[in-house]
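Okay, so here's the structure we're looking at.
Here the complex is missing one protein chain, while the rest keep their positions.
Labels run A and B following the written order; every chain starts at residue 1.
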Amino acid sequence: MNEFVWEFTTDKVRRLIMKGIRLDKRGMMDYRNVYIEKGVIYNADGSAFVNLGGTKVIAGVKFELGEPFPDKPDEGTLMVDAEILPLSSPSVEPGPPDEEAIELARIVDRSIRESRAVDFKGLCIREGELVYRLFVDIRVLDYNGNMIDASSLAAAAALLNTRVPRVEDDTIQPHEYEKVLELREVPLYTTFVKVGKAIAVDPNLAEEKAADARISIATVDDESITAMQKGGSGAFTAREIETLVEESIKKGKELRKKVRG
Amino acid sequence: MKRPDGRNPEDLRDTIRIEAGVLDRADGSAYLEWGTTIRLVKTEKDDKDISSLEEEYLAVKTIREEGNYKYVEVPKPLWKEIEGYEVIDEYLKGNKVYVAVYGPREPIPRHEASPYKAILRYRYTMSPFSVPERKSPKPGRREIEISMVSRMALESILFLEEFPMTTIDVFAEVISADAGTRVAALTAAGVALADAGIPMKDIPVALAVGKIGNTEEDATIVVDLNKFEEDMPFAVDMPLVIVPRREEITLLQMDGRLKKGDVEEMLELAIKKGKELNKIQREALIRKYERVDSHE
Partner (left out) sequence: MRKLVVPGDVITEEKVKLGPNVYVEGGKVIAKVVGLAEVENGVAKVIPLEGRYIPKEGDPVIGIIVDVKIPGYDVDLNSAYYGFLPNEELKEEGTYGDVVVATIKRVDAVRNALLEKATILRGGDLITINPKKIPRVIGKKRSMLNLLQNLTGVTIMVGANGRIWLYGKNIDVAKEAIFMIEQEAHTTGLTDKVTKFIEEELGHEKA
């Protein structure tokens, strides 16, 4: 759609949200409905489909075998890839991932890696020679705003559903499993947008377009923060960020219940 | 010869579901599931009945052993053989495809537009996790070729001349694969195009016919090959797009070794089964409106 056409909706969203009213009648700190289905892909070692208020994302986990990195000879590796598919919105053109998709992949990657959610040492087969390489692939199918939270939910749900394949003669035995992948943490992002001075959680598409700034905060069970990303060209005050950290811990707890359930 | 999942030669796979209008942002969309529903049975390792079933049918398969027990996948056509067994899980093993249609819309880039008709674009891709070995996210030569023949299969069925200077985009994403993904994508695309309101002569339907066996001599003509069948020692696969009303074929690929008479028999079978599949497409579109009715 033409940018000026968006401007019209954007204006309206801005006017209302500054009065504390959201177009879809949610409260400023209300999350949209979340639907999660695990184990949807036969050939994946773990998978999940997430529908967050119309934003639909699928995540699949697969293992390969390979050499470890020289600086971490006794650890398995992680690779997160994300694509915002051209199916998902009229403004996505087919082609290699653009900066938005790469940012998305890196944000999700950091939250999993830095929270030490996965026991990488447990994914070593022979030190310095052979380790599991863990791939998390995220595909955005339908884009109605806040794909960061939707993708982090899908990745977490898929990892919770993941089994580690059995290895024999240095090859993976399909559909034979060694164990359930142990997840020490379930890192989840909560994303907020700032419009003028107003702040709202889980932005829909129109709110995202209207926003001056965005912030995503990943939290885990013990209320630690494991990753953050500020987006958009506007600014947050330090005081605002403190409040949002509190709120993201609260939201993270609710979401983790859903993703584990 | 018995088919690996216990089907008759003329049977499509046991589970085919299509839903129209599943994506909010697209002008038209469809989601398709096409495969076999598996029951995972837990039984003792030396269970003779299950073991002989495993010997007879490739798709009856022990996927895991634990102590004295084994877990065996049993496809739907053989469920009558496992009455009384403990069923641990039930899931679909097959193709799952999302298709989105955008358009008619402004062409990008603009110089690709035609003053005589809409330009159709078709993009078929597979998610990395859809196949047994993770697929690289970069589109390969296979996906590029499939996209091209798929586009051409649809062009003559659509009234593209009604929309000069525009593009119609069809995007298909295979999220789960088990043989026949290109025809699964095209069958879903037929529904998604109708759901987008694109005028067309008929809803195109796609499926594969083939010939399978342990040797060329004992091979049988079958419809809708699954992965086990594609991997058999003798396997011929022929994906087709059929315009059901006219019984015309707009996509045909084949590799293997066939006798002259086989082609005729296979095409006849494909047209007959294509019409069956076409009913499922039509019902999916009609159901979209019944869904609304039932809210009242």
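Please note the rule applied: a residue touches a chain if its C-beta (ideal position, glycine included) is under 8 Å from a C-beta of that chain, and two chains touch if they have at least 3 such contacts.
Computed from a predicted structure; not experimentally measured.
**Q** Have a look at B:Lys201, B:Lys259 or B:Lys272 and name the one touching the chain we're not showing.
**A** The one listed residue touching the chain not shown is B:Lys201.
**Q** Would you mind spotting which of B:Tyr98, B:Tyr124, B:Phe163 or B:Phe228 touches the chain that isn't drawn?
**A** Only one of B:Tyr98, B:Tyr124, B:Phe163 or B:Phe228 touches the chain omitted from view, namely B:Phe163.
**Q** Mind pulling the chain B residues that touch the left-out chain?
**A** 27-28, 103-106, 115, 159, 162-166, 194-203, 244-246, 282, 285-286, 289, 292-293, 295-296
Convention: only the chains that are shown with their structure count from here on.
**Q** Based only on mean CA positions, could you tell me how far chain A sits from chain B in angstrom?
**A** 30
**Q** For the complex, which residues does chain B have touching chain A?
**A** Per the touch definition, chain B meets chain A at residues 23-26, 29, 35, 63-64, 91-94, 96, 98-100, 102, 105, 108, 123, 125, 127-134, 137-138, 169, 171, 173, 175-178.
**Q** What residues on chain A touch chain B, complex-wise?
**A** Within the complex, chain A touches chain B at residues 39-44, 47, 54, 56, 58, 60-62, 64, 81, 83, 85-90, 93-94, 96-97, 135, 137, 139, 141-144, 174-177.
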